[in-house]
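Yeah, one chain of the complex is gone here, protein chain that is, but the others are all in their spots.
The first chain written gets the first letter, and so on, giving A, B, C, D and E; residue counts start at 1 in each chain.
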Amino acid sequence: MATTPTFATLPTYLGLSRSPAEAAIHVAGIPFDIGTTNRSGARFGPAAIRQASRMLVDGDHPHWWVDPAALPVADIGDFAIALGDIAGSLALIERQAAEHEHLVALGGDHSISLPLLRNHVRQHGPVAVVHFDAHPDTWDSEYPGQKYSHGTPFIRAIEEGLIDTAAYVQLGIRGPTGGPQDYADALKLGARMITLDEFRGRALSEVIAEVRQRVGNRPAYVTLDIDCVDPAFAPGTGTPEVGGFSSWEILQLVRGLKGLDLVGFDLVEVSPPFDPAGITAILAANLVFEFLSLTALAR
Amino acid sequence: MATTPTFATLPTYLGLSRSPAEAAIHVAGIPFDIGTTNRSGARFGPAAIRQASRMLVDGDHPHWWVDPAALPVADIGDFAIALGDIAGSLALIERQAAEHEHLVALGGDHSISLPLLRNHVRQHGPVAVVHFDAHPDTWDSEYPGQKYSHGTPFIRAIEEGLIDTAAYVQLGIRGPTGGPQDYADALKLGARMITLDEFRGRALSEVIAEVRQRVGNRPAYVTLDIDCVDPAFAPGTGTPEVGGFSSWEILQLVRGLKGLDLVGFDLVEVSPPFDPAGITAILAANLVFEFLSLTALAR
Amino acid sequence: MATTPTFATLPTYLGLSRSPAEAAIHVAGIPFDIGTTNRSGARFGPAAIRQASRMLVDGDHPHWWVDPAALPVADIGDFAIALGDIAGSLALIERQAAEHEHLVALGGDHSISLPLLRNHVRQHGPVAVVHFDAHPDTWDSEYPGQKYSHGTPFIRAIEEGLIDTAAYVQLGIRGPTGGPQDYADALKLGARMITLDEFRGRALSEVIAEVRQRVGNRPAYVTLDIDCVDPAFAPGTGTPEVGGFSSWEILQLVRGLKGLDLVGFDLVEVSPPFDPAGITAILAANLVFEFLSLTALAR
Amino acid sequence: MATTPTFATLPTYLGLSRSPAEAAIHVAGIPFDIGTTNRSGARFGPAAIRQASRMLVDGDHPHWWVDPAALPVADIGDFAIALGDIAGSLALIERQAAEHEHLVALGGDHSISLPLLRNHVRQHGPVAVVHFDAHPDTWDSEYPGQKYSHGTPFIRAIEEGLIDTAAYVQLGIRGPTGGPQDYADALKLGARMITLDEFRGRALSEVIAEVRQRVGNRPAYVTLDIDCVDPAFAPGTGTPEVGGFSSWEILQLVRGLKGLDLVGFDLVEVSPPFDPAGITAILAANLVFEFLSLTALAR
Amino acid sequence: MATTPTFATLPTYLGLSRSPAEAAIHVAGIPFDIGTTNRSGARFGPAAIRQASRMLVDGDHPHWWVDPAALPVADIGDFAIALGDIAGSLALIERQAAEHEHLVALGGDHSISLPLLRNHVRQHGPVAVVHFDAHPDTWDSEYPGQKYSHGTPFIRAIEEGLIDTAAYVQLGIRGPTGGPQDYADALKLGARMITLDEFRGRALSEVIAEVRQRVGNRPAYVTLDIDCVDPAFAPGTGTPEVGGFSSWEILQLVRGLKGLDLVGFDLVEVSPPFDPAGITAILAANLVFEFLSLTALAR
Partner (left out) sequence: MATTPTFATLPTYLGLSRSPAEAAIHVAGIPFDIGTTNRSGARFGPAAIRQASRMLVDGDHPHWWVDPAALPVADIGDFAIALGDIAGSLALIERQAAEHEHLVALGGDHSISLPLLRNHVRQHGPVAVVHFDAHPDTWDSEYPGQKYSHGTPFIRAIEEGLIDTAAYVQLGIRGPTGGPQDYADALKLGARMITLDEFRGRALSEVIAEVRQRVGNRPAYVTLDIDCVDPAFAPGTGTPEVGGFSSWEILQLVRGLKGLDLVGFDLVEVSPPFDPAGITAILAANLVFEFLSLTALAR
């Protein structure tokens, strides 16, 4: 019904093959950004992450000593979207996601997590969710009557029963963005919200232990909004929120998920037009590398 | 139903008053860009044009010696849009436009011309259209099944009988962007297309004379996509097309409309994230100044 | 005598009303930067902070759960300055400041703190000063014979008896910028200087306790030069100094002032031309939000 | 001996297939820039041109009404180079070029024209050369003893007998860059140099006629250094030279080559780090499109 | 009284010697920009022009075949200014200028032309002035009571009898910037104003002939505000005005001054923070090169 948009790009992540048939794990770009409420540009996120990943080609993980590129993983290119139509686009993304069992998604804005979660739940039942973000993204609606946007995927997901809320952890939440109900809504929905303030008051290892304990042996989905990181480390994003994680902290937090049953991953909200030195895309490419390394360790 | 988006801005064009009641002519921003197919960012266009207009405060027009700020004109701020919903947004824009008799619109992407034309036509009947653009914007659809985008407003307008096609002139068309049917579609619909190539082969005065003759004494709407200008003069736009007008040429072309019965104007597709030195916004602010000067001359 | 400069802007901070009559607290921009000795551009600071503040509209403070926009606060626009005349400008700023009882100022360069302090002292007598900065700004003169510049406001203020030096705390001082006498001068004048080095060697809570103890129940003025923060977090400033606070640290330090008798605030030295991703303006907008939240808590 | 460098990229020009076997014409990137004497960065040229070409996907040429993508043409990716070794790299480029009969090269700096010419001459004998450039590139050496750099390919080519100097035309030459012997050397070698000054004094059609007459029915190689265009239209290049062609003029000049026996083409010196709004890459992508359209017309 | 400011730089134009004693002609930077009314940053102009001039080292002029570096010319570095004090700075500049007989000045904003003119007039009596600019710069005052700014040097100069108004020609004037009296004031003062509009309606050679005829054999001062050029060619300036000269045109206009008795030259208003690709500085460096070539021809 829709075709690949003009801004979709062709290079592959890590220089991976483009042949889905030979791979169990599929990396895909989702160049969708009309759900953004402030700075747009996340449509160019997949292209920038892939370009930045070239520095990682042929590298082993420096801590786990595994090589993600040795996984049976292919970069299948970009999903099609429906121009100017968020509802239509989410449906289209869901339909395309359904063709892939194990998907690693490069956003695009955070709206895309909803159709991706639907796909994973169809396979695994309600999943644990480890959600890195500056914002809870559980507004009922950002604009009156607008159920879908980059600020609502997780309330929708909970309403649809996609998330096992006993194992839904949010990390990095902070800042005055959004209305007074932001945090209250998230808590009411059952999320365990570890704000930046709480995080800074505890040992990193303790936080990791809590996340691991909550997720347990459930199938877990990891969604990482790059704005969980401080704008110094990730300026190129749509709604930057000061006072966030450093790059080193987010690396440790993702490494802390080692051994969990990770069934899917998305990295969202990289906006290249606001990333003049390219450091946001480089961080994002590394975080996908971290996630794939965890996957490699599990095999 | 929808509220003003986060990215809407508050400064006024030319430092104009914000009180619509005291003014017959209303300048409004329409921070809408989800109809863009390539680079996004036109949502920040109104803010950038207003900021750039500050250099023009208290200036007379250097050729006509009129002062647009002396007109009964107010900057009424930005229209609301429906997030992530192009059809809903166009309806909402139309509803808001209906509250203004004489509107000068700062885009946003070119999609907004359709609801603006509907409003003008309700008042004046089918209008002549002087359309500055690199692209005819008369695709049947840019994405299968997608009737509305920044590439389709004028086919929709013609289908809806909004344009008096005997007086529809396109200027600046060029470039390979879009499919093979671009130009053919436009011509079939009745547009008089003056391509850049034709323009360069004729005297500027001759081109102006033809436009004036075609429009005659009809009520005329002027729509100016900043990409009619060469990327050297207007880099900050969504679909830059090489080989366009210079800034001097576009100034002369707009001045050439003096004396026509100009009932409305929009200036669209200024994308500040791709305008690092701000020169696109400065050119746009000047072109709005030119248009208002024509209006001042007519009173 | 002077009028609003061309580069002054019109949007409001937090979307606040522009009607001073209805508000006890007035936010004002002071687009003055000719006191800068290195990179200029702080004249565009107020406009950038206001634009960046749009992300904060309708937000509650995530820690204190108050809404600064619910205060009786208005954004009264920008002060006029005297072009090319620092002494004249400071006089003019002082005269305009005198019309406002409770002022929150968006700079502009640090020169403006002197006339602002004069105004507050007229109301409150000598004030405690909490001064966040990379530099002590207590040079006798940066250029021979030049008493006023962005490096001298606090020596002038002390000479004029505006500061209760028993309660004058400088935080964030570091770096080799300026001459050998920088630190010595500041100490001689009575400032309690907490350098970055001292700060890193103590617990943040301990530093806050000391500041609170020194200020006590005196009326206190807070002046925040954005260069107190590291260039990674605030690149867009005139004299960036490496090795500064992180964004999280500065947020905590401002929060630590809760309950003090805060009578005035300025945030200075945001220079948008050197802030390509806009993160400096975003941090500044948040710090003003923090200060207004403290004010809201106190009512 | 060498492998594909880190900075080589994978997207394709115009979205073309990557299968050389199915195509007679091969587009290749040559991410080589160590021959540059001023601003580096041309190594990222092929990636930027390909990314920019996405706006041209599915477009017909607006003048010739042909579709270059319908040619039997493939984008074979990037050539390998020898790091830090210009002589070794040129040899390596020559070896790779030899595997392709009909090559369209995306540079990279101008050094690459020498090995490309060698390859074409092996097939066709000495060729006519149409050379668009701000500089003659016929220095004997830019650095003492350094025979190869981006300022010397054409003197080397003439010494090696690769160019039929009776049909060697340089267009766009101007500017004080380089030493006093620049122009004299070029003329002595037999080049017909049409400086910008001469160009501006003649009709464009007349210049085209002279080029066509000189080339006649010889096999012709076209080399286009993007710095032939004015920095306003092509800022992203290594040695920008003011007072150059406009984008419209260079489009006409390339179109003027229609019907000549064009055996090869390179477009060089696009340097993305100095192209903040991307307009240089867009112009370059269009000029390759123009060249392929000429090829399509000839079949 | 004042010392060299922090932002003053040390490289030399064209790599010239820094020894004034050995040279009759002195190039000097004047890093002064507090007279600017819109975008600041011209204080970094001299540094950027010198850096850009490195591309011109060892080059002959491509039209006149002279080498400006062969002149007895030295780059004496930057003038001191008085921080935050326009009146004091202009006095200081005048005092320093008095030490040089033949000065070529790199601005800095246009305010500096006044003290430079005073110096030349002391030597030569009232001079002819060839003034390239988008604005007449003959406002009585830009801010009430402010006699000195970058918009007033020429009214002051005329009042002081520095200019032989029978030989005062302004070229490039255009645009609505400034108030209604701009042009009228200039004309009243006796300037021959050749607006951009008039320029475009005449042959370039005719315009040059008129300038030459008016100047005759008077000693002539040339002042070139880079904003005479269109923002496409010179984005990095304080008050960009659309519709200006192309780079080729300004080169021809300066060349047209050959043979006049040129006693001084300034090039002003290059603002590097708004020049992301550096093309404004490159153009400025070339225009100084053109002027020095004229000087070389005259010897």
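Here, contacts are C-beta pairs under 8 Å (C-beta built on N, C-alpha and C of every residue); 3 or more make two chains touch, one makes a residue touch a chain.
Everything quoted here is computed from the prediction, not taken from an experiment.
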>> Touching the hidden chain in the complete assembly: which of D:27, D:66 or D:82 does that?
In response: D:82
> Hey, which of C:168, C:274 or C:291 is the one touching the hidden chain?
Replying inline: C:274
>> I'm checking contacts with the chain that's been left out. Which of A:13, A:44, A:183 or A:233 qualifies?
In response: A:233
> Which one touches the absent chain: E:12, E:96, E:138 or E:223?
Replying inline: E:12
> Looking at D:15, D:41, D:136 or D:172, which residue reaches the missing chain?
Replying inline: D:41
> List the chain C residues touching the unshown chain?
Replying inline: 38, 173-180, 182-183, 195-197, 200, 230-233, 235-236, 239-240, 242-244, 246, 274-276
>> What does the interface between chain A and the hidden chain look like in terms of residue numbers?
In response: 54-56, 58-63, 65, 67, 230, 232-233, 246-248, 251, 276-279, 282-283, 286, 289
> Which chain D residues touch the hidden chain?
Replying inline: 1-3, 5-7, 33-35, 37-41, 43, 82-87, 111, 142-146, 148-149, 273-274
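Following the convention adopted for this analysis, only the chains that are shown with their structure count from here on.
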>> Under the over-half criterion for shared residue numbers, do copies chain C and chain E use the same patch or different patches to meet?
In response: same
> Which chain is most remote from chain B in terms of Cα centres?
Replying inline: C
> Which chain E residues sit where two or more other chains touch them?
Replying inline: 38, 230, 232-233, 246, 274, 276
